[in-house]
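Complex shown without one protein chain; remaining protein chains in place.
Moving on, here comes chain A:
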Amino acid sequence: MFQILDEDGKVVNEDAMPDLSDEQLQEIMYRMVYTRVLDQRAVSLGRQGRLGFYAPVAGQEASMIGSHYAIDKEDWIAPGYRDIPQLLWHGYPLWQSYLFSKGHYKGGQMPEGVNALIPQIIIGAQIVQTAGVALGLKKKGKSQAVITYTGDGGASQGDFYEGLNFAGAFHVPAIFVVQNNQYAISVPADEQTAAETIAQKAVAAGIEGIQVDGMDTLAVYAATQKARQNAVDGNGPTLIETLCYRYGPHSLSGDDPTRYRTSEEDDEWEKRDPLVRFRKYLESKDLWSEEKENEIVDEAKADVKAAMKEVEETPRQKVSELIEIMGNELPNNLQEQLEEYRAKESSE
């Protein structure tokens, strides 16, 4: 397993240390803290019934932020349902992520210039699509890559193997990140596969594969940066397995992790917390302080408030609008139904 910082924030692999300025290191920490606060707020908003579907991310910040920080603004992301933070840091507005959570179509309207697909609910679908995006970028001669995410469970899907194999066969600029957070809802990773690592599945596809400490943001960053370089240099795709943990439930829709996890296991993983580890490292270089951190907490909370306000002011979607967005053209069946529902809505 590839690692740079140990649990105490000490550098254990000096040679692999990425070339990051102090400001960049601080920026990574800033993003991880901000993301942790967003997660805490989302969980609480979800519990109050003010959000729709939400999948908690605490424990996965190093994996998410470290990998995203290594890609370019021009690169593409094909996320799964849990990968909201990477999208946010790629330019997808927070309030829209809340609309997505609530199932409002405006949540899916990516802003101009944000190269991303909307979060995928069907596990594995994004993996095959990634091969397509990557081939598209290659054919257009772009010096861009596409990064996609799934979980340890997702690595069991047929689509996962097809996506990896296609990407290898077409030799395209794709990065596949499997965030192995140990569980697919209740099923532990070692029941998904008899393979020792998920990273080794790259071998069968003829692509690069690496297993990384997913609680170590520098290791994730370095591995992803290398994968990206390979991608844009025309050296083909990479599979990155990040070993991490999700502290919370699978989603806020009724999952109870105490039914399949012990508190000892939770404690064990919390000792490796990515924020604690990186904070220690930054503190050792005099790059971090409590005040700084508190400012970020306040900033994130204020942003959540503002985003929620925007969401609550967004008009409820109408069935007639759903009919209008079915396709570019309105076929005759929908033309008729559009009139029907408009009449209904105006009489309401």
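Descriptive notes on the structure:
One rule holds in what follows: a residue touches a chain if its C-beta (ideal position, glycine included) is under 8 Å from a C-beta of that chain, and two chains touch if they have at least 3 such contacts; residues count from 1.
The working rule: contacts and distances are computed from a predicted model.
The subunit not displayed here is recorded in UniProt as "Alpha-ketoacid dehydrogenase subunit beta", chosen from "Oligopeptide transporter permease", "(2Fe-2S)-binding protein", "Cytochrome c oxidase assembly protein" or "Alpha-ketoacid dehydrogenase subunit beta". One of A:17, A:185, A:203 or A:306 touches the chain omitted from the figure, and that residue is A:185. Residue A:154 is the one among A:18, A:154 or A:237 that touches the chain not shown.
Touch with the hidden chain on the side of chain A covers residues 52-53, 81, 102-105, 121-124, 153-154, 156-159, 184-187, 191-193, 253-255, 259-260, 316-319, 322-323, 325-326, 333-334, 337, 341.
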